[in-house]
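Working notes, structure below.
With one protein chain removed, the remaining protein chains of the complex are shown where they sit.
Letters A, B and C name the chains as they come in the text, with residue numbers starting at 1 for each one.
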Amino acid sequence: MDYQAVLEEVAAHARPFVRQGRVADYIPALERVSVDRFGMAVADIHGAVYGVGDWEVPFSVQSISKAFSLALVMAQSHGSQGDGDIWKRVGREPSGTPFNSLVQLEAENGIPRNPFINAGALVVTDRLQTLTGDASTSMLHFLREESGNPHLAFDQAVADSEAEHGDRNAALAHFMASFGNLENPVPSVIEHYFWQCSIEMSCRDLAVAGGFLARHGLRADGSRLLEAREAKRINAVMLTCGTYDAAGEFAYRVGLPAKSGVGGGIIAVIPGRCTLCVWSPGLDARGNSVAGAAALDHFTTLTGWSVF
Amino acid sequence: MDYQAVLEEVAAHARPFVRQGRVADYIPALERVSVDRFGMAVADIHGAVYGVGDWEVPFSVQSISKAFSLALVMAQSHGSQGDGDIWKRVGREPSGTPFNSLVQLEAENGIPRNPFINAGALVVTDRLQTLTGDASTSMLHFLREESGNPHLAFDQAVADSEAEHGDRNAALAHFMASFGNLENPVPSVIEHYFWQCSIEMSCRDLAVAGGFLARHGLRADGSRLLEAREAKRINAVMLTCGTYDAAGEFAYRVGLPAKSGVGGGIIAVIPGRCTLCVWSPGLDARGNSVAGAAALDHFTTLTGWSVF
Amino acid sequence: MDYQAVLEEVAAHARPFVRQGRVADYIPALERVSVDRFGMAVADIHGAVYGVGDWEVPFSVQSISKAFSLALVMAQSHGSQGDGDIWKRVGREPSGTPFNSLVQLEAENGIPRNPFINAGALVVTDRLQTLTGDASTSMLHFLREESGNPHLAFDQAVADSEAEHGDRNAALAHFMASFGNLENPVPSVIEHYFWQCSIEMSCRDLAVAGGFLARHGLRADGSRLLEAREAKRINAVMLTCGTYDAAGEFAYRVGLPAKSGVGGGIIAVIPGRCTLCVWSPGLDARGNSVAGAAALDHFTTLTGWSVF
Partner (left out) sequence: MDYQAVLEEVAAHARPFVRQGRVADYIPALERVSVDRFGMAVADIHGAVYGVGDWEVPFSVQSISKAFSLALVMAQSHGSQGDGDIWKRVGREPSGTPFNSLVQLEAENGIPRNPFINAGALVVTDRLQTLTGDASTSMLHFLREESGNPHLAFDQAVADSEAEHGDRNAALAHFMASFGNLENPVPSVIEHYFWQCSIEMSCRDLAVAGGFLARHGLRADGSRLLEAREAKRINAVMLTCGTYDAAGEFAYRVGLPAKSGVGGGIIAVIPGRCTLCVWSPGLDARGNSVAGAAALDHFTTLTGWSVF
């Protein structure tokens, strides 16, 4: 497979979609990004990396961090209690329509439906905080090591901006706390959650750092982060829950495990082959990058690769 | 009407119901109250007061305070913007089942259904805070003046205890703040709300202090707190929304405007005649005093007074 | 009280509101009615009747029939099992927002919240069918007797039209049947329900026929239809649930027990004094007559009569 040629063709195909979305505007720090950006990277399981467009430009990872915090909690847990521990506090089912998020949390006694909706990610962050003592810094260190980029950093302006507009996440956290589903104080959990979301990474950084998902759990240095079945399971959760309320549609169109963020990035996995990351800030109504989804769709069409 | 004789008979009738309910146990300060208590007072519109049982024993007013904060906001508002102001931020419709509270808040863009559910009372407290600069102390002063009891006070243990177990109210407040429906900082609104709930009053104090609702808006000293139509409207909201999710049932059985609290108190109004307050800490599944409801039911049967 | 003078003034006041609403258009038979109509009648408890405008023009009673079917079921039941029977199958609580109707029915195991939402009225009709063998004809006969108008009749075009557009009511009925909450076959219950709604009556007819609600349960001929407490309880349910999702607002503005229909009629009760009926086909967004509500509001302002 000539990855570089495929990426060039994918980029050409995705270009017309770039301006169709809307840049996230709920915080000023994200709103400033130009809608014209487009980049894509592929990291194969042998360490080779390919890229096109703005693939080395850092952007805000936002919810893509949720895939890494889940992996870190599962990695930290399997020594002691197995991966079952976190799954008592968060489900593995898709979440249905957004307007149901709170009623489901209420109806299901403060147990979020899955780790990739905000409520679920707050629980995972809370657990990571307990396990590591610092849920955001431990993630940053992991991402630096896996990506091989020691310059990765939090974006304080983004984290502060999130906190200023963080009433909805505070509501979710207090609500779960009222059911006894948080171990740490609400303000601490929210703060680490916002720091995780604020990390800046490029398509290259993310495709490389997510390599363990394509390598059945092996880290960049060959050591084992997760059991093969654990990596497989994170991929399963990404496929069923990774793209907000469009997971079914995304599976239908693209057919790959993926996790998106409102910064416009999407990370996707072809198990046993490669990890992809695409970035374009214009979002559709459900919060997924329009050009990013079109690019992944075209990538699977050109390569014939899909999990189905 | 020989109020004293009626009260004696009502107390005898209600006595068997006293032990049927459960004392609120979500905070220790309430849990300690003996389930055996029962008291009832009637204050007629001419200033006479009658009582039976523990009618002079102070208890925690809890949600009964919501009727007074609404009255104070309406009283403070009619000079300037009319009573329409607060009604842009809170509705006047019954709230349906409890499990819907959050989904309704979500579906209706952060506008609570009525001022007597917690979310609505937080909005009213927020408004009172803006209007007076101190939503809890201004209410305390008003209650002292109207009841003629200068010893009324907050119960700090109760307020602290509420705050410790206040995650659900914090969730509601942050959620409404995310829709822009709070004027003051969340922690300040919650704090004043808890202080209001913690005020200790007896049946006598409450029946006398609520006299303006039976006197079509006139205060104890004869001055006007509310227009007649404003007092009538608070009574209407009490009838349709004043007893949690049992308002329809309460109207069916008792047929009087009323506001209950989880401390076991219920205040009720017979417009143009008198204001009643009954107290017994045992609650039914919906949070209303079992013996209190039975007493009011029997009172209306004996007197033939009802609004219908 | 000079009722005639009051009615004239109320009609003048309501006139500007007549064209503000929209005529119900979900079935052709209702759509054809002119929006310009306005009529109002008062029947006092001594048998005198007063009217203004189109007060003698028949219109489709629609949901106003729900108040009469409830009364007939209560009247038929008290000999045997007391009024408790029907209340095991339908609640007495306001229904919250319309979008919740089905989820509440689902969450509450097929028990509708109250007898005045469609689901609840289907249960009441089902019960009346069991008690009388013919739920629609028995109601028609009752209305002829009470109104003194032997010419009252069903409007077949309306009943047929309802049936043609009756999928939503069929859905509700089948759903309740799946919970075992219907005694008769779904098609039979729906048919009688539509016949009841199709009855044509004037303001005069309705005000006179509803006199028993103001006379504490006594029929036009002085015989007893309901116990006084039963009549009082129907009034309570009308106040808390009688005007669709606007019951709280209606209680706030008007302060009278009332039942409205999408034909544009509203019946209202001043217990111990009189029964009112107003008609104007233009509806607000919640299905209540705009000019009708304005007229009742002004009537209470002029007379000072309200239940609060």
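The criterion applied here is as follows: a residue touches a chain if its C-beta (ideal position, glycine included) is under 8 Å from a C-beta of that chain, and two chains touch if they have at least 3 such contacts.
Keep in mind the model is a prediction, meaning the values are calculated, not measured.
Although it is not drawn here, the omitted chain touches the following shown chains in the complete assembly: A, C. Residue A:240 is the one among A:240, A:260 or A:280 that touches the chain missing from this view. Shown as candidates are A:21, A:53, A:211 or A:257; the residue that touches the absent chain is A:257. Listed for chain C, the residues touching the missing chain in the whole complex are 99-103, 105-107, 167-168, 170-175, 177-178, 186.
The omitted chain makes contact with chain A at the following residues, 91-97, 99-100, 103-104, 107-108, 113-114, 232-233, 235-237, 239-241, 245-249, 251-252, 255, 257, 271, 301, 306-308.
As a convention for this text, only the chains that are shown with their structure count from here on.
The minimum number of touch steps linking chain A to chain C comes to 2.
Chain geometry summary: the mean Cα position of chain A and that of chain C are 55 Å apart.
Rounded to whole angstrom, the centroid-to-centroid distance between chain A and chain B, based on C-alpha atoms, equals 47 Å. With centres set at the average Cα position, the gap from chain B to chain C is 32 Å.
The multi-chain contact residues of chain B, meaning those touching 2 or more other chains, are 99-100, 103, 107.
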